[in-house]
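Every protein chain of the complex appears in place save one, which is left out.
Letters A and B name the chains as they come in the text, with residue numbers starting at 1 for each one.
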Amino acid sequence: MSEFKLPDLGEGIHEAEIISIKVKEGDTVKEDQPLFEVETDKAVVEIPSPYSGTVTKIHVEEGKVVTVGSVMISFDLAGGKVEKKEAKEDKSTAKAGEKEKVAAGEKTPVAAGAVKTATAESAKHTGGNGNAGRIAHDPNRPVPAAPAVRRLARELGVDLYQVEPSGPSGRVLKEDVKACAQGTISRMASSPSDAKENAPAAKTQPAMSLSDKYGGGGSSTAYDAQPMTAQAVELPDFGKFGTTERVPLRSIRRKIAQNMTTSWTHIPHVTTFDEANVSELSRVLGKRDSKKERTGPRLTMTAFAIKAVVSALQKFPQFNSSLDEAKGEIVFKHFYNIGIAVATERGLIVPVIHNAETKSIMQIAKELGEIAEKTRSGKVELDKLQGGTFTITNIGAIGGTSMVPMVNHPEAAILGMARANERPIVKNGQIEVGTILPLALSFDHRLADGAEAALFVRHIIDMLEEPLSLVLE
Amino acid sequence: MAEINMAKAINLALHEAMDRDDRVVVMGEDVGQDEGVFRITEGLFAKFGDDRVIDTPLAEAAIIGTAIGMSINGMKPVAEIQFTGFDYYAFHQIESHASRFRNRTRGRIHIPMVMRAPYGGGIRALEHHSESRETYYVHTPGLKVVIPSGPRNARALLHSSIQDPDPVIYLEPKACYRLFREEVPDKMETLPIGQAQVVKEGEDLTLISYGASLRAALEAAEDMEDDGIQAEVIDLLTVSPMDHKTIIKSVMKTGRAVIVHEGQRNCGIGAEIIARINEHAFLYLEAPIKRVTGLDIPIPYFSKERYYLPDAERVVIACKETLNF
Partner (left out) sequence: MPRKVLEIEQKIEYLSILDENANVDKELEPDIPAEQLKSMYKYMLLGRRCDERMLKMQRQGRLGTFPQSAGHEAISIGSAINLHQDDWHVPAYRELAGMLYRGWPIENIILYWNGFEEGTAPPEHVNDLPICVPLATQLPHAVGIGMAMNYKKEKNVVMTYFGDGASSEGDCHEALNFASVFKAPVVFVCLNNQYAISVPLSRQMSCETVAQRAIAYNMPGIRVDGNDVLAVYVATKEAVERARAGYGPSLIEGLTYRLTPHTTADDPKKYRSEAETDEWAKKEPLIRFAKYLQNKGVMTAEDLEKMEAEVDNMVKTAVAKAEEMAKSEELLNPFTIIDHVYADMPQFLQEQRDELAELVKREAARKEKKNAKSETGARS
């Protein structure tokens, strides 16, 4: 049996109002799973569970004010592991509290990853990476980490304050950052409630709060209310017109927002549309799917598209390049890493099929299935999220006749696939029924021109219309 | 051509330079009849006479000062200061004039002279004969400071120094004068001033050194190979203007660096290297950069010189600390 008492969530916080209780008695909870959302006079913070175990009693009620030190919840600890991880002094939240000033009196929800703070001694004894939840960084000082570790953290969007250190003297190592990022991906992509693993994520809309969806949810990173850009556009006071809710832009959503801003502001986009008659491919795929004892992975239109794109990229290398603005050079990549946009509960993640040029359709199809599933369930490895040279986004599963995709900076182009539908087509003066796949290629006009883009798409279409050629590639 | 040592290589360069350009003159104490106290000017007096190989009175300020004057009037003097321990006498000429003429005359007058001087410890010399104070010159805008490390680069760099339109301080690691021989090509060659060389490639950390200390760095790199550690070794060759691009490129690859030089640590070359890495490759660092240098004391007389001079062991220890950070 273990109790959790309300810690001092800020510098000299004495009490907190319980905003919401996220578990009920009898629930089995995992370490770091959110327990409460509480509001102090400094901030609203989420309190994640310090233990894994069963909730035996909840001592507080929503809407009530509790004082620091009051027992909030009791657990029956799983596996008899009685380890007290009560945060005695939580300076991390103080940091969040300070930052809150930026939000100027807004009612600011603050994720409470930092509540996991433990004393320095316990951090010393951890030594491992998988044991997230005992972070000992003094929020008033920089986190001890070598510059290269900081770079990695920056690249992966990891807040060093949230990383459990395993190095000497509480130093964060590269492995710690990776472990933390991996953990974040897991939490980000999977729905905290009941994600249906195979269903396209966008279709399921469980009762996620706005904060969950856009704020990173879960036991995610501490909120820092930084403006998105240097010259942020000021908003009118929407409150005059009705009730509003403010949610911090965090983690994946924030990253997407940043990437899209970079893409939109740096890349002069042009989009070219075309259609592929994939009747034959569609027939083959349908036939294969309907077989009862299918061997091998599920073949999809996307797998073929990847193969076709690689072929096109090899022919038109400018679409596999990047523009180095600083140096005024074009970087041509002699490898073909194709990113596939995967919709998850909290936003788009783009896992990458590395060196697609060396892989057969079957291999690609297999990898595609695995990687998409892993991405949705938050288990995708970090290195699978890096190194893309071209991206394919397929909204076909959801619908839509066309779209204008945005280039995934710093790549040169992105191919959008809409739903392949049966449509009447005119062939030699006759109307036939065919399966038409609408395609849209957005590209960086600095690196390529419209004619090239049209030819590039044409090449893809040719390949898709002759599926045999793809198998033979 | 046969293998020759560094003393001979520098001598060869002087012969070649005087042969091809009659504006080149050699001047200094004992450079004529005596052929230099380290015999660097061997054969020059006999071949070119006292017009072009000038034994001067014993006065460093005047040697450098007159070399400046000769430069102004169209000559290319190569002035020898017998030991860097005595170049302080001429420092005001170097600092106040050699380094500044181009700038203060907005390019109308420039000083294409070379000051050659043996520097550094390791030869059991007497007091004031073992210093490494290259920092003084590096800290002086308008000067170039070249420090070769072996016969071939010594010859090539001396040619580049003589051909350079600006004053070059060419410091010769006297511990290397006769330390080893190296094949030098028959044909005269130059090496660009301001360009470092990667003398050994490696992935694990970057060792940066120059002059006599390069030996310690190379020896350490070799020792560490037994432990499976591949150090990349960079020979600066020119300490000013410093080629930080080569350093940065290497550090971006290895993430770790150890700097080795026998000059004092306080505001030494290592400090500048660290600053440049900090400016250009900060986020690539896996560990703090270490310096294996002379201590911040006057270089001890030779009975205790070994406590001051960097050696392979000190370098290996620093490297391992860096790698295990």
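Throughout what follows, a residue touches a chain if its C-beta (ideal position, glycine included) is under 8 Å from a C-beta of that chain, and two chains touch if they have at least 3 such contacts.
Quick caveat, the model's predicted, so the values are computed rather than measured.
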Considering the whole complex, which of B:3, B:21 or B:127 touches the chain not shown?
B:127
Touching the absent chain: which residues on chain B qualify?
29-30, 32-35, 37, 55-62, 85-86, 88-89, 124-129, 265-266, 295-298, 300-305, 307-308, 313-314
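Basically, only the chains that are shown with their structure count from here on.
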Distance between chain A and chain B based on Cα centroids, please, to the nearest Å.
54
Name, in rising order, each residue of chain A that touches chain B in their complex.
146-151, 154
Can you list the residues on chain B that touch chain A in the complex?
255, 282-287, 325
